[in-house]
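These notes concern the structure reproduced below.
Every protein chain of the complex appears in place save one, which is left out.
Showing chain A:
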Amino acid sequence: MDASHSNRRQFLKYLGATAVIAPALPQALLAATKAAPKATALTILHTNDVHSRLDPFPMDGSRNAGKGGVARRMTLLQQIRSEQKNTLLLDAGDIFQGTPYFNLYKGEPEMLAMNRLGYDAGTIGNHDFDGGIENMRDQFGKATFPLLVANYNFKNTVMDGRTKPWQVFKKDGIRVGVFGLGIQPKGLIPENLYKETRYLDPIDISTDMARRLRQEEKCDYVICLSHLGFKYPDATVSDQVLAAKSKDIDLIIGGHTHTFLDAPVTVNNANGKPMLINQVGFAGINLGRIDLTFEPGKAPVVGGTQVVPVG
């Protein structure tokens, strides 16, 4: 019926840190699209590597002085939610470690703050093991949102059965599949912390996971919450590597490398189709926001895929 599955998405040009959008469609087609039925908006909000930064950085003259803090993030979230009906709030891991809050409370206020802020899902970062895997169980057990990780096998650990690989969120009929990926713990996390957690190849896992979400779960949009890291100078698996080998992921929300991206980066996947990677620094200094407008059916057929690279 629609031969152009590959043109399902349109590709946009990002101008600097904020706004954007220049659909790479001919004007005539754009006009036709406008006449199309009901559009549904979804706003994806995200953080990564918040590292126990519940208060803003102290006013000590350092570069990040006065930035961050859960109370301010709450204000932003409330503003956005008052304007947007459909939102998803996601975190890409390393919730713990970095301020004395973690040393004293072992992660409880971090989890309870995320509950209050209304997180929909998170994934697990390497520092989330810092209090030991029993502490992870105890603290993550306080979360009212799912911790998603598809490539950690927790069998034989106390975390067994306490995470999910993926979850589908339904927003006004839009099906959004979200799955999580953790980083290789060996050499990064002391073994006595992660114990018998088995790390599975994130490329293999996400290929299966994304295809399943797309085909069996009929997801309209597939998000990978990743703590692999944005990119590395060597062949180490990263969001960039994953993106280029992926087929069914629309967006990777990354973490670990504390990368400040002004705007999402567009990468062509294994089928030559562009998808996005985003990461917004660390410590809750920023809140990432991606606004999507969905329309029913598949994208209109356009002669050849036009890709507007990120400026």
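FYI, contacts are C-beta pairs under 8 Å (C-beta built on N, C-alpha and C of every residue); 3 or more make two chains touch, one makes a residue touch a chain; residues count from 1.
Please note the rule applied: contacts and distances are computed from a predicted model.
S.K.: Would you mind picking the UniProt name of the chain not drawn here, from "5'-nucleotidase C-terminal domain-containing protein", "Phosphate transport system permease protein PstA", "Carbohydrate ABC transporter membrane protein 2 (CUT1 family)" or "Response regulatory domain-containing protein"?
M.R.: The missing chain's protein name, per its UniProt entry, is "5'-nucleotidase C-terminal domain-containing protein".
S.K.: Per the definition of touch given earlier, which of A:101, A:119 or A:152 contacts the omitted chain?
M.R.: Residue touching the chain left out of view: A:101.
S.K.: Which of A:69, A:93 or A:202 touches the chain that is not shown?
M.R.: Only one listed residue reaches the unshown chain, and that is A:69.
S.K.: Return the single residue from A:49, A:94, A:128 or A:250 that touches the missing chain.
M.R.: A:250
S.K.: Can you name the residues of chain A that touch the chain not displayed here?
M.R.: With respect to the unshown chain, the touching residues of chain A are 1-2, 8-10, 12, 14, 17-21, 23, 33, 36, 39-40, 54-56, 66-76, 78, 97-98, 100-101, 103-105, 109, 112-113, 116-117, 130, 132, 173-175, 190-193, 218, 220-221, 250, 261-264, 278, 280, 284-299.
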